[in-house]
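Here the complex is missing one protein chain, while the rest keep their positions.
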Amino acid sequence: MTGIRRAAVIGAGFMGSMHAAILGRAPGCELAAIVDPNLDLARTVAARTSAAKTYASHEELLANEKLDLVSICTPDNLHLAPALAVAKQGVNLFIEKPIASTVEDARAIIAATEAAGVKLGVGYLLRFDPRYGRAKELIDEGKLGRPIHVYARRNSARTEGPKRYGGKLPLALHVTVHDVDLALWLLEGQEPVSVYAQQTDILLGKSGTQDSIAAIVRFSGGTVVNFESAWSLPSGTRHMIDARMEIIGEDGFVEVQCGDSGLHFADATRSQEIDTQHWPERGGAIGGDLREQLHAVLEWLDGADRPIASGRDALRSLELTLAMIRSAETGDVVRLG
Amino acid sequence: MTGIRRAAVIGAGFMGSMHAAILGRAPGCELAAIVDPNLDLARTVAARTSAAKTYASHEELLANEKLDLVSICTPDNLHLAPALAVAKQGVNLFIEKPIASTVEDARAIIAATEAAGVKLGVGYLLRFDPRYGRAKELIDEGKLGRPIHVYARRNSARTEGPKRYGGKLPLALHVTVHDVDLALWLLEGQEPVSVYAQQTDILLGKSGTQDSIAAIVRFSGGTVVNFESAWSLPSGTRHMIDARMEIIGEDGFVEVQCGDSGLHFADATRSQEIDTQHWPERGGAIGGDLREQLHAVLEWLDGADRPIASGRDALRSLELTLAMIRSAETGDVVRLG
Amino acid sequence: MTGIRRAAVIGAGFMGSMHAAILGRAPGCELAAIVDPNLDLARTVAARTSAAKTYASHEELLANEKLDLVSICTPDNLHLAPALAVAKQGVNLFIEKPIASTVEDARAIIAATEAAGVKLGVGYLLRFDPRYGRAKELIDEGKLGRPIHVYARRNSARTEGPKRYGGKLPLALHVTVHDVDLALWLLEGQEPVSVYAQQTDILLGKSGTQDSIAAIVRFSGGTVVNFESAWSLPSGTRHMIDARMEIIGEDGFVEVQCGDSGLHFADATRSQEIDTQHWPERGGAIGGDLREQLHAVLEWLDGADRPIASGRDALRSLELTLAMIRSAETGDVVRLG
Partner (left out) sequence: MTGIRRAAVIGAGFMGSMHAAILGRAPGCELAAIVDPNLDLARTVAARTSAAKTYASHEELLANEKLDLVSICTPDNLHLAPALAVAKQGVNLFIEKPIASTVEDARAIIAATEAAGVKLGVGYLLRFDPRYGRAKELIDEGKLGRPIHVYARRNSARTEGPKRYGGKLPLALHVTVHDVDLALWLLEGQEPVSVYAQQTDILLGKSGTQDSIAAIVRFSGGTVVNFESAWSLPSGTRHMIDARMEIIGEDGFVEVQCGDSGLHFADATRSQEIDTQHWPERGGAIGGDLREQLHAVLEWLDGADRPIASGRDALRSLELTLAMIRSAETGDVVRLG
């Protein structure tokens, strides 16, 4: 370890508060500050972590703190301004997924970090899930041979989207983009050549999002990937997130199954799986994939090779996901590349 | 029961031998004869059942036997001739799925049975599976409300297709067509409006079939169905058939899961699920969905209301499946209706 | 088939009404009458089946009907009187499990049927479940080699026992006895040599039954069987019956899993498995294991070899189960044989 890293988190919402909780306890890291225009919220989060200070804007943060890392957890469409400012200051950046809500913003962020010579990572935490991570290794070790067909699911209750993002985002950009990043990562060396999608919005259309999206992407090496995201399971569903990925290769097959989590609870009225994967809290500390990822970010700042999604990776998954949405909206196949 | 029904089976292959085994033991049924151009095969099957006679052709059969029911289990593209002859003779018909390999054949068969005033049923046995069957009832009872999103899988080992049909059929017509029939049945009242599909043939293309097909169908009522058939799992897979169907409705959700069958066997070299659903053999008798279906056929001949796929049902699933194949071959969306 | 069999059902409760529904539709069977001291109940059941007549007592039944089979579905402790009368009349008997609630009653019933030269079968329907049935065959075929260790579970919600039998029976005699019969059947040729059990009654003790029982039985061939029955899962549990059996043999392993049934339903408040095994109803007809068993009884009357539990089989499972209860009550090991 090369000394203590000073970090700040911009955005004190759902993800930002977890970033702060993890960075505030991470070895080799000092959580310098939390930033949110809602200063009360920033203070609440700071009080639960070791963060000494709070600021209402990234300008104030950058004017007052010398930092090694800034984690940006603002709403997707508000990543650009803080990212450009942080990069300009010569500070490394970690941005929650997707990198931005438009390709233009994503490109500007990448350009700014390249110009400034700072690192840029994007929060595709599932690369740090032991199941997806080991699946990637099995592919890289040649255990599957050439991938042929992939199925990637990410379903959840109809109450989760509205709760997490007010139901105001395209489902694909919030949810499917995780599997898009994983597919691009797992199928390293292949480019998407076409995408077709259909979505439904019977339940959640009125709140500005979709019930489900199904998409089929063909890749340059002949692999076909079938994506399914349906955040419209009834509220009594046993699953928090029913995520699966199955990869059929020429020589082998691997199945990641995250829906049945290994921990089930029932009482007089409910029967449900309890998440032990993404960001389980135990004894006040956040664990799971999110912690793995943020610890890996700190090691990567120190030069370690870690599978953190780069800005260019995130641009690719954003482009493919936006094409998927375009197909769903028009009903036509979108040809890529 | 209105007396003993005399039945014959044409085609003494994989399915025909099971039809014979079941009809030969069915209460209220006398299995009169087995027909196959390969008379040795016909005799082998007859010897294992109560069938007294064997014939080399349907002409001989019809010239010699007075029948109430003929079950046609010849290869898909050889259904037409025996079906027309049987109908002309005024005998009821049961034909293995799909009804035929072309729309023209299917229409001709339907026309012949309608002209002759005989019954025509088609072998979509999964309607008689207790899981799919109860799912249909839950929808009909209104427990799910309006269906929104459906996922239908039917995966198997890469060795099953070549073993069952010599790998000489389009995968969709042999396999996906089961789920197409189920979807049309479950979504009664809706028409498919568009279909898009992608398939792969890296492993099995050389033997005239596909490794996998993924398809998305949009229906007139707004429901989207995502079909997946991948008969390319490695030969060591634990599943004989990994079939699932999940239906998200406005009010409820139902999941059919047939992959993990409830009976698992392992020894020094294998670990696999044993089928207890489709046509389990026990004590020499065939049980499961196939038996349920053929017993239901006998009751339906007697006037009972049973959910046997009609000729028109089978025509609809054939048309949609052929459109799916056309989309997969051209890469374009196929608009229907 | 050797003509139509005339059958009657004594006891019009939960099981009796299902026996009637099945026998009333069974090919080769005429359901002659339903008997219950509660004549209204008998009439309700008769109205839902093809039964023409109802009687308030077995004496009336036997005085008025010529029968081939009587199925006794009265409470366990009221099997004796009708069984003796039926046997004396020279009519074949099928009795719901357990054969009786005491060894004395069981012995008297067996003696009466042997004296009268009539058949006696007992309703251990799980022998007709395709999963347990195939497991038995795998053992008989030598696929497992010598059995070493067996685990047998049968858990359910705390509401099921009170609902089904008023909570007035020892849990082991109502529930565990199923697995005891299966174990004795699967381990054919071995005798139990000792049994130890512990039970709990924190929730259901006040209503005269137990929450759970765990038992360990050692057999003469060295096999150890671990039984677990806990009908005390919370009412929100996803399982109707979480039944499993796992058999480790010298050469192979087989696992029967009935808890996750392959059909799952969720809505705004619930998430639960739907039974498709024991006695699923569809379109007004009862299917599943119970129907398989009763159809097999009719074939067995005609001379077919079917794995119906005999009176002596049922005596063995009763004796072992009563020893299990004795151990649970005393806290001591009970040595057998």
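A few remarks follow.
Going by the order they are written in, the chains are A, B and C; count residues from 1 in each one.
What we mean here is this: contacts are C-beta pairs under 8 Å (C-beta built on N, C-alpha and C of every residue); 3 or more make two chains touch, one makes a residue touch a chain.
Not measured: the values here are computed from a predicted model.
When the missing chain is restored to the complex, the residue among C:L78, C:A108, C:L203 or C:L336 that touches it is C:L203.
When the full complex is taken into account, the listed residue touching the unshown chain is A:L138, out of A:L39, A:A81, A:A108 or A:L138.
Annotation: of C:N92, C:S212 or C:T321, C:S212 touches the absent chain (contact as defined above).
Interface note: of A:H264, A:R312 or A:R326, the residue touching the hidden chain in the full complex is A:H264. Which of C:I109, C:I248 or C:I274 touches the hidden chain is settled by the complete complex: it is C:I248.
By the touch criterion stated above, the residues of chain B touching the omitted chain are 233-238, 264, 266-272. Counting the whole complex, the residues of chain C in touch with the unshown chain are 146, 148-149, 151, 153, 194, 196-200, 202-203, 211-212, 214-216, 218, 222-224, 226, 228, 230, 232-234, 237, 248, 250-253, 331-333. Contact between chain A and the absent chain runs through residues 1, 27-28, 130-131, 133-135, 137-138, 143, 251-258, 260-268, 274, 276, 280, 282-283, 287-288, 292, 305.
What we mean here is this: only the chains that are shown with their structure count from here on.
With each centre defined as the average position of its C-alpha atoms, the distance from chain A to chain B rounds to 42 Å.
The distance from the centre of chain B to the centre of chain C, with each centre set as the mean of the Cα atoms, comes to 35 Å. Touching two or more other chains at once are residues 233-234, 237 of chain A.
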